[in-house]
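This is the structure I want to talk about, given as structure tokens.
Just one protein chain is left out here, and the rest sit where they should.
Labels run A, B and C following the written order; every chain starts at residue 1.
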Amino acid sequence: MTTLRFLGLRLLGMAGTLLVISVLTYAVFYLLPTDPAMLSCGKPCTPARLAEASAFMGYDKPWWAQYLDFLAGIVTGRHFGSGLAAVDCAAPCFGFSFRLNTPVTELILDRAPVTFSIAAGAAVLWLIIGVSAGVAAAVKRGTAVDRSAMLLSTVGVSAPSYLVGLLGILLFGFTLDMVPVGGYVPFTESPVDWLWHLVLPWTVLALLSAAIYARLTRGQMIEVLGEDYIRTARAKGLRERRVIGRHALRNVLIPVITVFGLDLGSLLGGAVITERVFSMQGLGALLIDAVNTVDLPVIVGVTLFSALLVIVANFAVDLVYSALDPRVSR
Amino acid sequence: MTVDVSRHPLRSLTADRWAVAGGVTIVAFLLVAAAAPLLSGLAGQDPYTYDLNAVSDSGAPIGFGGGISADHWFGVEPMTGRDLFAIVVHGARTSFLVGFAATALSMLIGVVAGVTAGYFGGWYDRAISRFIDVMFGFPWLVFVIALGAIVPAAFPKQLLIILVIGLFGWPGVARVVRGQTIALRQRTFVVAATALGAGPGHLLRHQYLPNLVSTIIVYSTMTIPSMIGAEAALSFLGVGVPPPTPAWGRTIGDAVAWAPTDPMFLVFPGTALFLVTLAFNLFGDGLRDALDPRTIR
Amino acid sequence: GANDPKAAEGGDSGGKGGKLTILSASTDINFDPAKSQNLAITTLGLVLRRLTTWDIQAGKEATVVPDLATDTGTSSDGGKTWTYTLKDGLFYPDGSPITTADVKYGLERSFAAELSGGLGYHKGLLVGGGDYKGPYTGGELASIETPDAKTIVFKLNAPYGDWPWIASMPAFAPVPKAKDDPKTYTQNPVASGPYQVASYQQGTSVVLKRNPKWDAATDTVRAAGPDEVVFQLGQDATVAAQRLIADSGDDKFAFGAGFVPPAQLVQIESNASAKQRLVTSDAGALAYLAINTQRGPLKDVKVRQALQYAVDKKAFQVASGGAVGGDIATTLITPGIAGRQEYDLYPADPSGDAEKAKQLLTEAGQSKLSLVLLSENDPQSLAQAQAIQQGIQRAGITVTIKPADENTVIEQTTGDKPDYDLAISSWQPDFPSANGNIQPLFGTSEIGGGGYNISRYSVPEVDTLIGQALGETDAAKAQALWAQADKRILQDAPVVPLIYTKNSFLHGSNVKDFFVAAFPAYPNYLKVTLSN
């Protein structure tokens, strides 16, 4: 398969996937017993007012018609209502949140930096922590190092993230007063504050997620260390660090990268609990808010956006596969 | 040729003290779960009866360590005064059932989907991979809420939970297994088996799977606690085990907010979950090592 | 704890100036008066004035007082026409005067479908309000007359004694037509109160700064202490409580807009400093168990009365936070509402009387009842549901809890397809009249279609009583009628009153004049000051 054909097929597949997800999302919403127009009906909510609100927001149509409107909106933009109070949603319009009075596209672009900041740092940290713990455990197999790394990672997987976040805040935020207890400062405003506010969320997320990496890495590493080419690398006189860090690790990384891609992809779509504990208004907070208030357009928008990220991450993982392992190249 | 008893993986598994400890712990917890009514009966408790005398006016347990006493071995639950020991041992039933069954379900689907996708490649792989993408991108949170509303009340909740987390839990495994399968596909020994005329079934079972067990075991043992955690998340969405049926996930979820005030409320169920997780991981590591012929013992 | 007594005495008052921080769990504030459901004494009250407003003081009953208007309204035509006159010296920040035309326009725009979502009691009361589509497409609403810039006259469909309360709703805030951009008005309204929005960061924070043209002389309810008010949005309740307990740095000048969670209440008990700063409301809103009177055996009043005895109100109280969570309730009209009469139709121990309940059930011929209890699925609601469940089960009734998210519960209970026997609900009326406690919950017109009569209680006699009370413009007479309705309804036992909830709030050590009345059981933002 030529690279071009491969890329083309893949892009087509990605677009198709997004389409399917969006259809499903709309269909699922139709199943929900809640009428999203209720949200905008006000108090007291008379049936006539409800119908009015429904019609204005376009929820009075069957779900497929709403879906087609949605698709059309991406290309042409959308208008709701008429006159001075009419609402405009410029293309690409991924819906309009009547609750927040803002186009979904704008909301996502607004919140994404927060989530991306949390995700990127945390991911880097946990990859480093997880992989190095796993490597250390594998290299020192059966020793105290191995056991304690694995014990810690067990704590990591079984601890609720909300708890770890809270305790982190209590300890480092209040008792030790080392870091701010929450909030987000845009990088463009103050890089130092940005970093300072993110240290704790990063660490918390990293500690929790590193566990799976540590274990996966350990298992793979033990296997790879038995291969002949490791013996060759040692026979070359390489430092053990290089033998492990380059020759073994490269072969270990395939499953690790897979999980990493997935985790990063879904994390970029919003770290719900972490964002809540640390009072950061990222995509996760936006989504949960939207779910709680049945803000359909926001849910659809954020869902599609995170789906896109996951899909892109998967794509990246596949590319990395062939880069990591020349035998896999198509 | 004689059957090789000495090389049976179980032999080396039993030689691994840590793995044995893990296995024993798992069995112990299984027994506790099975004998839950008996155990809590010993103290004359059940997980449902309120004991408002055991909590203060504001709902906090009275007395040392969250109300630990001869009656309440683990103390009581804040706000209700229900016996925490009874809740923990009864909760083991729900949590084990959910943790095991959901992990088994998602592992089964994930491994089958991943291995076949990696092995067959081509359009099948593309289809599975895109399907995995869909599963990942699907707003399952919302879907679960919808489910809670449309599934008839008569539908057994525990089964529903198992199905929901099992059916949404597999794409991760599938991706990982797929990646490794693709890497294995090029290995000479797999090619050699192909050249012998091995069909897909044989190849998958005898060539791929033995080389994937490590990953599968590690992943499974990691998955069990997260499944138990997912049960708690589902409780919040209204499709979890409905209260007052005890479940670790929900109890721990409730207890987190109480951690600064009544730490024991978290410590007991939390330790139980931690021990089970640890036990599974130790056992899993032992099993992994026992199945790996190159293990240095 | 109760209200900080010193604050109530006014002995510990702060002065002018400073930056007040308010920690809020919600992620947005809607400043558009047409879309807002804010109470008169919270956020919106800082920025927007209405014709009338509430005077809320610690330990006193809520009263309606003039705000922009000179009085709370004069009625004529037997309560069908209400007239208001504006005070002198009212200006927008840009110096232009506030006129009645602006008030009329503000009300008109609340009718637009594009701006729905707010408190809309006036919509059904005003003549022609039913079909009016708002100023953008429907012209003017004739039943609001502005003979001059200072006078405004409302024409109602029927006599309505509580209209002065209605005139305190957000929609009665002035909106200058020239400045009306519905797209941005939610974030940047034209201020009439002491503050104006200085910055609005979606989801994160809102900063209010002083409105230079606000004149304290025209305003009796707003202290306007701090120079600046900052809302930190999207704060987790537990974390916010912990911040306030720690009371360090800027948090000394902060208070939490949300209730303190039960676990933190217990934590505060053992923290002397924090305990001093915890403010608990007087018993206020009613938490009750609604019994679906249109379902099978529950149609039988005997069965419903059995439930009155079976319920363990004590356990419910503990699940709601114990003594600081509320007081045991026996009536429908809540404390703090003018005209309330205390009584108990079903006297029993707070833990209930299972024997009595069983006896009533036997009389009703029901031995094997099995009921579905609809509950929201947050931990607190589930704890409460379990408390109810275990209580009723003592009488030999099986109760199954059906947890669902908030929206589903609302949909179920206020919609047209009810599938529940019991539901726990709590009601805080939108304005502090006994009316607000009775009519929305027990009027036949409020069954389904979004109404809150979730026990689906329909008795013509009660409807007549409600009608009479609604039309009565003499407050004292109206109150007597409401009290009568209260007792009459409970005889039919459509609900079990559980507790009058109390809400607890925490503030920093430099926040002064912070108190919470019975109604509404929220801090009065308008009075808060800071010590310097």
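Simple rule for what comes next: contacts are C-beta pairs under 8 Å (C-beta built on N, C-alpha and C of every residue); 3 or more make two chains touch, one makes a residue touch a chain.
Note that in this section contacts and distances are computed from a predicted model.
> Among "Na(+)/H(+) antiporter subunit A", "NADH-quinone oxidoreductase subunit J", "Oligopeptide ABC transporter, ATP-binding protein" or "Hydrogenase expression/formation protein HypD", go ahead and choose the protein name stored in UniProt for the chain not displayed.
So the chain that does not appear here would be "Oligopeptide ABC transporter, ATP-binding protein", according to UniProt.
> Wait, the hidden chain, what does it touch out of the ones we have here?
Hidden chain, whole complex, touched shown chains: A, B.
> Residues of chain B in contact with the chain that isn't shown?
Here the touching residues of chain B are 1-2, 4, 6-7, 120, 122, 186-200, 202, 206-207, 210-211, 213, 291-294, 296-297.
> Under the stated touch rule, tell me which residues of chain A contact the chain that is not displayed.
Within chain A, the residues that touch the unshown chain are 226-229, 231-240, 242, 247, 250-251, 324-327.
Following the convention adopted for this analysis, only the chains that are shown with their structure count from here on.
> Please tell me whether B-C or A-B has the greater number of C-beta pairs in contact.
A-B
> Going by C-alpha centroids, which chain is farthest from chain C? Tell me that one.
That would be chain B.
> Report the inter-centroid distance (CA atoms only) between chain B and chain C in whole Å.
44
> Mind checking the centre-to-centre distance between chain A and chain B? Centres are C-alpha means, answer in whole Å.
23
> Where in chain A do residues touch two or more of the other chains?
Those would be 32-33, 166, 170.
> Please output the residue numbers of chain B that touch at least 2 other chains, ranges allowed.
145, 149, 253, 260
> Enumerate the contact residues on chain C facing chain B in the complex.
Those residues of chain C that touch chain B are 238, 242, 261-267, 269, 312, 314-315, 318-319, 321-325, 351, 372, 377-379, 382-383, 385-387, 389-390, 400-405, 408.
> Give every residue of chain A touching chain B within the complex, in rising order.
Residues in contact with chain B: 9, 13-14, 16-18, 20-21, 24-25, 28-29, 31-33, 141, 147, 150-151, 153-155, 157-158, 160, 162-163, 166-167, 170, 211-212, 215-216, 218-220, 222-223, 226, 254-255, 257-259, 261-262, 265-266, 287, 291, 299, 303-304, 306-308, 310-311, 314, 317, 321, 325, 327-328.
> Under the touch definition given earlier, write down the residues of chain B that touch chain C in their complex.
48-50, 52, 55-60, 78-81, 145, 148-149, 153, 235-238, 240, 242-244, 253-254, 257-258, 260-262
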